[in-house]
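Below is one structure. I have some questions about it.
Let's turn to chain A:
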Amino acid sequence: MSLAADRASRSLRLTALTKEFATFTAVRSLDLEVPAGSFFALLGPSGCGKTTTLRMVAGLEVPTSGSIHLGDDEITYEKPYRRPVNTVFQNYALFPHLDIHENVAFGLRRRKVKDVDRQVKEMLALVELESQAKKKPPQMSGGQQQRVALARALINRPEVLLLDEPLGALDLKLRRAMQIELKRIQTEVGLTFVHVTHDQEEAMTMADTIAVMNGGVIEQMGSPAELYENPRTTFVANFLGQSNLIAGSVASAEGDVVRVDMHGNQVSIPAERAHARSGEGWVGIRPEKVLLAPAGEPIDAPGNHLTGGIVTDVSFVGVSTQYLVQMPWGQELMAFEQNTGRRAVLAKGTKVDVSWRPEFSFLLPASQDVNAGVLEEA
Partner candidate 1 sequence: MRRGRFTGYWLMLPAALWLALFFVIPFYSLLATSLYDPEGSVLTGYDVTYHFANFVDALDDFWEPLLRSLWYAAVATAICLVLGYVLAYAIAFKAGRWSSLLLVLVIAPFFTSFLIRTLSWKLILADDGFVVDTLQFLHVLGDDSRLLATPVAVIAGLVYNFLPFMVLPLYASLEKIDGRLIEAAGDLYASPSRGFLKVTLPLSKPGVIAGTLLTFIPAAGDYINASLLGSPNQRMVGNVIQNLFTSTGDYAAAGALSVILMAIIVAMVMVYIRTAGTEELV
Partner candidate 2 sequence: MVNARLSRRAALRGGAGVLLGGASLGVLPLFGSPDRKQDPDSCRARDLSASQKRLVVSNWPAYIDEDDDGYVSTLTEFEQRTGIKVDYTADVNDNLEFFAKVVNQLGSCQPSKRDMFMLTDWMAARMIQVGWLQPLDRTKVPNLHANLIDSLKGVGWDPDRTYSAPWQSGLSGIAYNKSKVKEVRSFEELLSRPDLKGRISLLTEMRDTMGLTLLSQGADPSDFSGDEWDDAIDRLRKARSDGQIRAFTGNEYIQDLSAGNILACEAWSGDVAAAEDENLVFVSPEEGTMIWSDNMLVPNLATHQGNAEKWIDYYYEPEVAAKLAAYVWYICPVKGAQEAMEKVDPTLVDNELIFPTAESLKTMHSFMALEEFQIRAYEGDFADVIGG
């Protein structure tokens, strides 16, 4: 399969990109660089401006200000049909009057490419729809349509392929399968994929790089592990997985450790994970990093050690058990424990001690909203 772009693909760069609608600023001075050949995920809650950003890249929306570059070429105001960019639309937007073969051939025919039929056949083989070529889109299942939409965009070997929540409409099982499929195809063809989603798990499993977007701006950008382990904002900490955020004040910041006084407890945080150096802050720790032990019993991983917790809620979810522990200052902390069987599940009301390794915690400025990015229902 020789689908790789003929030219070496170039990186996509958005500079101070802004889109204002009549009464609403959907995208606010956005800067972004997508390296060539990467699988880039744009993650954010509904309405944060993901689609608007993609549409500006595709040329379907004219930016209010800022610029878009592909390598050294500026394409900010280029007509959509002149951009080496294709989109897999949120709703697929397959042409209902054309059969699958012609849907996929559409872009090639517009560019008067030779050898259309062979290429379409190969493309349909790639998405495993060879046998469906004569069907019309309405006669296909959601998953099949999604693959047609992908094939229709991919066959043009665009320098950048934009995918706007292509898996949003699929059920969980099909979605997982398609995620793997997409990733496989991307690796195979080596094109730049910009994948929009508001499913953080999807973003983390698929992307090389994730940009977390919120309210029209990029909050943080990096590899999935980097974003997860070292979030820079409360929004990222809460939106990407879950976090315990505990109020504290910086006691000292020397060398590569920041010490924080947290309701009378001293905890230490590695300097590279401390995004506040003085004053008040939020000490963050992921629930699965929080270790529990009945009061007085030793905790096997020594670190920051807090006493006086009481288990207030226990939910058993099979692979793990999720606890809520009320601390002396009143806050409830989440702790997820693998059900390794080494110890019986702790009962509600048990007095416990809490501990975590300092290198897993992070510190965020107190100016940020502690509840930003918390999923309503979770």
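Basically, a contact is a pair of C-beta atoms (placed from the backbone, for glycine too) under 8 Å apart; a residue touches a chain by one contact, two chains touch by 3 or more; residues count from 1.
The candidate set was assembled so that all candidates are chains of the complex that A comes from, given by their letters.
The model shown is predicted, which means the values in this text are computed figures rather than measured ones.
Asker: Which touches chain A in this complex, 1 or 2?
Answerer: Contact with chain A is made by candidate 1.
Asker: For a test of understanding, state which residues of chain A touch candidate 1 in their complex under the given definition.
Answerer: 58-60, 79-82, 85-87, 89, 91, 93-97, 106-107, 110-111, 138, 152-153, 156
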